[in-house]
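For reference, the structure discussed in these notes is given below.
Removed from the display is one protein chain of the complex; every other protein chain stays in position.
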Amino acid sequence: MAYIVTCKGEERNIGVEERHPGLYTVHLGGKEYLVDYHESRDNLLSLIIDGKSYEVDIEVSESGEMYGVDIQGDHFELEVVEEKKKKLARKLSAAPSGRQEIRSPMSGNVCKILVKQGQPVEPGQVLMILEAMKMMNEIKATVAGVIGSLKAKEGVPVATNDLLCVVEPAE
Amino acid sequence: MAYIVTCKGEERNIGVEERHPGLYTVHLGGKEYLVDYHESRDNLLSLIIDGKSYEVDIEVSESGEMYGVDIQGDHFELEVVEEKKKKLARKLSAAPSGRQEIRSPMSGNVCKILVKQGQPVEPGQVLMILEAMKMMNEIKATVAGVIGSLKAKEGVPVATNDLLCVVEPAE
Amino acid sequence: MPADKLFNKVLIANRGEIAVRIIRACQELQIPTVAVYSEADRASLHVRVADEAYCIGPAPASRSYLRTDTIIEVAKRSGCDAVHPGYGFLSETAAFAELCAAEGITFIGPNPDAIRTMGDKVAARRVAAAQDVPLVPGMLEELKDDGAARQVADTIGYPLMVKAVHGFGGKGMRVVERPEDLARLVRAARSESFNCFGSRAVYLERCIESPRHIEIQIFGDKQGHVVHFMERECSIQHRRQKVIEEAPSTIVDEELRGKLGEAALRIARAVGYDSAGTAEFLVNAATKEFFFLEMNTRLAVEHPVTEAVTGTDLCKEMIRAAAGLPLCFQQQDISFRGHAIECHIHAEDPDHDFFPIAGRIAGLRTPGGPGVRDDSGMYEGLEVPPYYDPHLAKLVVWASTRERCISRTRRALSEYFVKGIKTTIPFCERVMQNEHFIAGDYDTTFIDSRFVKEDAAREKPHQEVALLAVAIKAFRSDQSQTRKSAAISDTTLQAESGWKMSGRIKR
Partner (left out) sequence: MPADKLFNKVLIANRGEIAVRIIRACQELQIPTVAVYSEADRASLHVRVADEAYCIGPAPASRSYLRTDTIIEVAKRSGCDAVHPGYGFLSETAAFAELCAAEGITFIGPNPDAIRTMGDKVAARRVAAAQDVPLVPGMLEELKDDGAARQVADTIGYPLMVKAVHGFGGKGMRVVERPEDLARLVRAARSESFNCFGSRAVYLERCIESPRHIEIQIFGDKQGHVVHFMERECSIQHRRQKVIEEAPSTIVDEELRGKLGEAALRIARAVGYDSAGTAEFLVNAATKEFFFLEMNTRLAVEHPVTEAVTGTDLCKEMIRAAAGLPLCFQQQDISFRGHAIECHIHAEDPDHDFFPIAGRIAGLRTPGGPGVRDDSGMYEGLEVPPYYDPHLAKLVVWASTRERCISRTRRALSEYFVKGIKTTIPFCERVMQNEHFIAGDYDTTFIDSRFVKEDAAREKPHQEVALLAVAIKAFRSDQSQTRKSAAISDTTLQAESGWKMSGRIKR
């Protein structure tokens, strides 16, 4: 089967075949890997590739397409889609927008908002202060742009992943 | 809802009502218990009953009716059936047989069989020797009776839970 | 097994890892335990491991863990004759210790007078001064007004610190670099102090630049004996919160150890100290000058470091002392063996300025093997609530030398895995690789000055393995889906059995 795996915005084509149960041939970037794969318990893998042993932790999103992977202290966020489905999805999907959604990294209380709608912001600029876990935490812009909609309100609690505001492309 | 829970052959009627999510009123043996129930992760429970805190581990069989329960070093095997189903099942079920099936407690090799078909045996009598985990292990009769069918064969490996022999009631 | 039953039952007025630590000590002393919990902490580990557990109110600490009336009521109702406050919350509230005493419940900690005196930072400085212990230069009374501030500041010199008289935990503090900022920053410190501690009182002291933070563990009983357990080095700090500690300190020699120990004992004796406590000092690594900073009148967060190198169970000794038993050790019995390092495992994202993270611990593997101690409030499945300190666990590692201890800590951290939320584990790993830390050459400015924040764009050597892993995982999932789909048709019965399967317990 052929998959398209997206890693940091880069798409990679990967082909997988089963040789025996637990043993797979994988084609990636012009190379062929023979992978001895063992799922010790759900989402905890032991991989042996060319003698090297790897302990790999995986988390799969409910949709089954987003994978969080941890290997020896490094974390990867990957999207995996079957090639055929990907092609189909492309036809249907709209062009990606350049806007940046700022979401709450945790539940807490918005205690101060430092920007207004329409205001231009720089990367790293503090947009608002979130109080959580007994501390004041700065929410910063990650890209330059202009504040679009501002959903957060001072003194109003937010949950993890709530939309706080949108930074629209500056032009 | 009303359940019949069987513990060491004894049937107990238990009634359960939900008061709030996580808080239950349970009727058992003429007493009423208010149970604060929290499933910390699948099958690991925290129960608070009248201030006492219990850590309870549960294992549920695939059928969903047999429960293994561990509390502070004690193990319980319980059967839980909804009262209505139990009544139905009673009508359908045959009378229980008095025969005792001796099954292999683990995979290994049967190296010696010490009894023959038709031979009377006493509780505790060694029936055969199973070699497993580098050790010789005695398989004993748990009840008095007569050896019925003898499935195990010397030198033949067995898997966990394989039937080794049957002890039929002596009369 | 202990011939003497110390207490009938102990209530632990705390949560998380320190509550679990205290419950373990009580279990080893065969004393039943009572946990208390807020509505947000029903799933907390300390609730499950205690013998009894009672809910004491809603999530905010002011309505649960700080409610002295509710806690005393639970203690009395459940038959407790002692309360252990842990650290934080009510541990340094003299009024709570007094309330316990009035209700006939033993407060496991020092006497209320010692708590009150040391809780007033200016009073504590006066005690130290009276004992001829060197102080960070500065005021011995609280600051009156802005006019006084200008005048005192000129005497002390810049940079200087404005500090809350009743503050702790790094709150109500400001560094003043220039005279023109003084009035504004005094106002800021007063306002933060009022918000946090209900008092506007502040004082000024010199800002010691790039100091080492060294503290002395002290211990007293109700018979008037006081000993010290030597030092802990706590200079790896972020936002004045300790992140990594070790003992012994790389800059403390026998002479300095003796001086610091003696200074700490003089202060402790002056207030009749009768429990576990900590005297904090700032030390100049080059000149070995030291300055008393403040005293914490409770079991220290980092007490396991001292336990590891001295072989003493401070938490258990604290319970014994509270029961009126005399110390079972004298100063000459106390010595270091080997080296210990403690890493705080916080629910924080070290790559994003230690941003606190709440969430669910979806997976957990803790390290094992020789010299590794895991003091934790975590378990797989725990929802970390957003209402309290981000403190999840402490990893305490012991080895015969500092070099081996660093290697072992690195090994242990590599085994420590928390899935679902970000923690300080990767940060601690980087500290263990840092050449300045390895050389023992660091101070309280370490994280800002000598520590390279992770390069998010760095090479991740195992990216290909990650790609291979997810591709095979997806393949296997698709295969098993296909097999299942082939096996079903669209009758109601089978739809139901499908549901049954999803409800089935995974073994």
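Going in written order, the chains are labelled A, B and C, and every chain counts its residues from 1.
The rule is short, and it goes like this: a contact is a pair of C-beta atoms (placed from the backbone, for glycine too) under 8 Å apart; a residue touches a chain by one contact, two chains touch by 3 or more.
All values reported here derive from a predicted model rather than from experimental measurement.
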Q. Considering the full assembly, with which of the depicted chains is the omitted chain in contact?
A. A, B, C
Q | Given C:Gly311, C:Pro426 or C:Gly440, the one touching the chain that is not displayed | A | C:Gly311
Q | Given C:Ile406, C:Ile421 or C:Ile447, the one touching the chain that is not displayed | A | C:Ile406
Q. Considering the whole complex, which of B:Val60, B:Val143 or B:Leu163 touches the chain not shown?
A. B:Val60
Q.
Applying the definition given at the start, please give the residues of chain C touching the unseen chain.
A. 1-2, 20-21, 24, 27-30, 49, 304, 307, 311-313, 315-316, 337-338, 360, 362, 365-366, 368-376, 379, 399-400, 403-404, 406-408, 410-411, 414-415, 438, 477, 480-481, 484-485, 488, 490-492, 494-496, 498-504, 506-507
Q) Since one chain has been left out of the picture, which residues of chain A touch it in the full complex? A) 22, 36, 38, 40-44, 46, 48, 51-53, 55, 59-60, 62, 64
Q: Provide the residue numbers of chain B that touch the chain removed from this figure.
A: 1, 3, 5, 7, 12, 14, 16, 18, 24, 26, 28-29, 33, 35, 37, 39, 42-45, 47, 49, 54, 56-60, 64, 67, 69-74, 76, 78, 80, 82, 105-108, 132-135, 137-138, 160
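By our rule, only the chains that are shown with their structure count from here on.
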(Q) So with touch defined the way it is at the top, what topology do the chains form here? Options are line, ring, star, complete, other. (A) line
Q.
Averaging over Cα atoms per chain, report the distance between chain A and chain B in Å.
A. 46
Q: Could you list which residues of chain C touch at least two other chains?
A: 506
